[in-house]
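Our next item is subunit A:
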Amino acid sequence: MGRITLDKVRKSFGEVEVIPPLDLTIEDGEFVVFVGPSGCGKSTLLRLIAGLEDVSGGEIRIDGQDATMVPPAKRGLAMVFQSYALYPHMSVRKNIAFPLRMAKMDAAEQERRVKAAADVLNLTDYLDRRPGQLSGGQRQRVAIGRAIVREPAAFLFDEPLSNLDAALRVGMRLEISELHKRLKTTMIYVTHDQVEAMTMADKIVVLRAGHIEQVGSPLELYRNPRNVFVAGFIGSPKMNLVDGPIAASHDAATIGIRPEHIRVSDEAGDWLGKVGVSEHLGSDTFFHVTCEGISEPLTVRVGGEVDLRYGDKVWLSPDPDHLHRFDDKGLRIA
Partner candidate 1 sequence: MARAVTTQRKALNTAVAWTVGLLIFFPILWTVLTSFKTEAEAIANPPVILFFDWTLENYGVVQERSNYMRFLWNSVIIAGGSTLLGVLIAVPAAWSMAFVPSKRTKDILLWMLSTKMLPAVGVLYPIYLLCIQLGVLDNRVALVVILMLINLPIIVWMLYTYFREIPGEILEAARMDGAGLKEELLYVLTPMAVPGIASTILLNFILAWNEAFWTLNLTSVDAAPLTAFIASYSSPEGLFFAKLSAASTMAIAPILILGWFSQKQLVRGLTFGAVK
Partner candidate 2 sequence: MAPAVFLLLVWMLVPLCMTLWFSLRDYRPLRGGDLGFVGLENFARFVSSSSFWPAVLTTVLIVGGVLLVSIIFGVLLAMLLDQPMWGQGIVRILVIAPFFVMPTVSALVWKNMFMDPTNGVFAHIWRAFGADPVVWLTDVPILSLILIISWQWLPFATLILLTAFQSLDSEQLEAAEMDGANPLARFFFIALPHLSRAITIVILIQTIFLLAVFAEIFVTTGGAFGTRTLTYLIYQRVLESQNVGLGSAGGVYAIILANIVALFLMRIVGKNLDR
């Protein structure tokens, strides 16, 4: 079981309030991803849940039990750190077994669990090595191994893949998702990476300056961002945001339109623009188009290869069904 509830949880470092009172419920077995700009308090929130930081106010409940004052080891949670935090003087086997040893589990059971974890994570051949003799991906797996042997109520990950190269990241991403499907344990995962958030999460929590801006499934957030911030934050490349007279003509302070929801034509349309830099990805092409009356260039996605060159004139038309409208406070207009 692993249902985690935060009730008016607050955190200040001295004078600075990093997390204003915040409510959040994480259901058992859910994969929850925290995203938000750097310094918004993702790690702090995770560490509050872990018990590595004391809350300044509010209550944390794990499976209905008040855990606010419970020390980290007693909360039944396991954490995977960004730097892996492996014990350099212990072999992989000892590293993975460490939490079991701390729990005074008998040796045979320790060995069995370490074997099982090593099997799942493809670490069987490396059990006698030291962390220093492993590659980044392997170290990451050891850190995960150390977390799973405890059979925790929930896993906490703080940007676990950010030290890996791109190819390994994709691989580990799949492995963690796979692990979640198999163990069905609650996972809370902090990341900067859009793709990780969109592909792994059951539920995304978007944070800004310690506030929760929106909570929802990846597609919910993508389709119905509650405000301008979420609209701009979720999705890559970013949603185009336009204000001024053009937005006013749609009865909004700001309108947003995703790159894939803009039609391109060389004959007619709503906005006339000039093609700037284009990015050809093969399957898709992104054009940056500067339009009259719109300060920022718009990003437009076109499927496949399209023959538009730097400096060409094009007409753009937003798809009215996918136009997002926001009021002057940045909130979505239904």
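For anyone wondering why these and not others, all candidates are chains of the complex that A comes from, given by their letters.
By definition in this document, contacts are C-beta pairs under 8 Å (C-beta built on N, C-alpha and C of every residue); 3 or more make two chains touch, one makes a residue touch a chain; residues count from 1.
Note that this is a predicted model, so its numbers are computed, not measured.
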| item | value |
| --- | --- |
| Selected partner (touches subunit A in the complex), from 1 or 2 | 1 |
| Residues of subunit A defined as touching candidate 1 within the complex | 50, 52, 71-74, 77-79, 81-83, 85-90, 98-99, 101-103, 146, 150 |
